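Coming up: chain A.
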Amino acid sequence: MTEKIVLNMITQRSIEEGVAMEKGKTTPEYFEACSVVEMNPEDMKALGIWRNTNVRVTSEVGSVIVKAIEPTQYCPPGLAHIRQGVWANQVVPPRTQSTGVPQYSGFPVTIEPVPSEKRKGALELVQGAVGLWRGGK
Partner candidate 1 sequence: MPKIVTDVGCPYCGASCDDLEILVSDDGKKILEVYNACAIGNEVFHHASSPDRLKRPRLRQPDGTYQEISYDEAVDYTAKVLLKAKKPLIYGFGSTNCEAMSAVGRVAEKSGAVLDNCASICHGPSFLAIFDNGYPSCTLGEVKNRADVVVFWGCNPMHAHPRHTSRYSIFPRGFFTEKGQRQRKMISIDPRETETAKLADIHLMVQQGHDYELFDAFRTVLRGHDIPDEVAGIRKEAILEAAGIMKNARFGMIFFGMGCTHTDGRNHNVDIAISLTRDLNTVAKYSIMAMRGHYNIAGPGQVWSWQFGFPYCIDLTKGTHAHMNPGETSSIDLAMRDEVDAFINIGTDAGAHFPIDAVKHLRKHPFITIDPNICMASEISDLHIPVAVVGVEEAGVVYRMDNVPIQFKKVVDPPEGVISDEQLFDRVYLRICELTETEPTWIPAKGHAKAPVTAGQ
Partner candidate 2 sequence: MAEILVKNGYVIDPAQKIDGDVADVAIRDDKIVESVSSGARVIDARGKVVMAGALDVHAHVAGPKVNVGRLFRPEDKLFKSPEAQPNYRVEMGFSVPSTFKTGYDYARMGYAFVMEAAMPPLHSPHVHEEIHDTPIIDQAALPVFANNWFVLEYLKKGEIENSAAYVAWLIRATKGYGIKLVNPGGTEAWGWGLNCLKLDDPVPFFDVTPAEIITGLMKTNEYLGLPHSIHIHQNSLGDPGNYTVTLDSLKLAKGMKAKNKFGRTQVMHSTHLQFHSYGGDSWANFESKAKDVMNYVNQQKNITIDLGCVTLDETTTMTADGPFEHHLNALNHLKWANTDVELETAAGVVPYIYDKDIKVCGIQWAIGLELGLFTKDCMRTFITTDHPNAGPFFRYPRVIKWLMSQKAREATLETFKHRDKVIDATEIHGIDRELTLYEIAQMTRAGPAKALGLAGMYGSLAPGMDANVAVFNLDYKKMPSNPEKIEQAFQRALWFIKSGEIVVKDGEITSHGNKRTLWVNAKVKENPQVVRDIHEKFIKDYTVNLDNYPVRDYLAPNPFVIDVDVEA
């Protein structure tokens, strides 16, 4: 058991994200579909967490709190996946290798358990980042 684990992060599309996005990005469905990190049970074990524990994911540009879940599509140890969208983009490095495309996949993140912290909603994250968040909680 360790305090932290370093994994290789990818952020890609999933059908759960697609359906929820079309329903609306402020819906609970979108929140549940996208504020999760999929990681191999071995890595969870190494981190000393059960599934469905909240974790803080930190990259070179920032951090976000998401819920660690077992992969719906098999992820090998060492690889982690946050479905594309608001939570993923809190940690995606904007460096483009001069191509225009950010490093959406293949960047190192540190993951640590934060069982007592809450995930933020999509609006809170995005509006909060630009100083427009006025909501409670």
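Criterion applied: all candidates are chains of the complex that A comes from, given by their letters.
The working rule: a residue touches a chain if its C-beta (ideal position, glycine included) is under 8 Å from a C-beta of that chain, and two chains touch if they have at least 3 such contacts; residues count from 1.
Everything numeric here is computed off the predicted structure, so don't read it as measured data.
Interface record for this complex: partner of chain A among candidates 1 or 2 is 1, by the touch criterion. Chain contact summary for the complex, chain A toward candidate 1: residues 8, 10-15, 18-19, 21-26, 61-62, 71, 73-76, 79, 81, 84-86, 89-90, 92-94, 96-106, 122-123, 125-127, 129-130, 132, 134.
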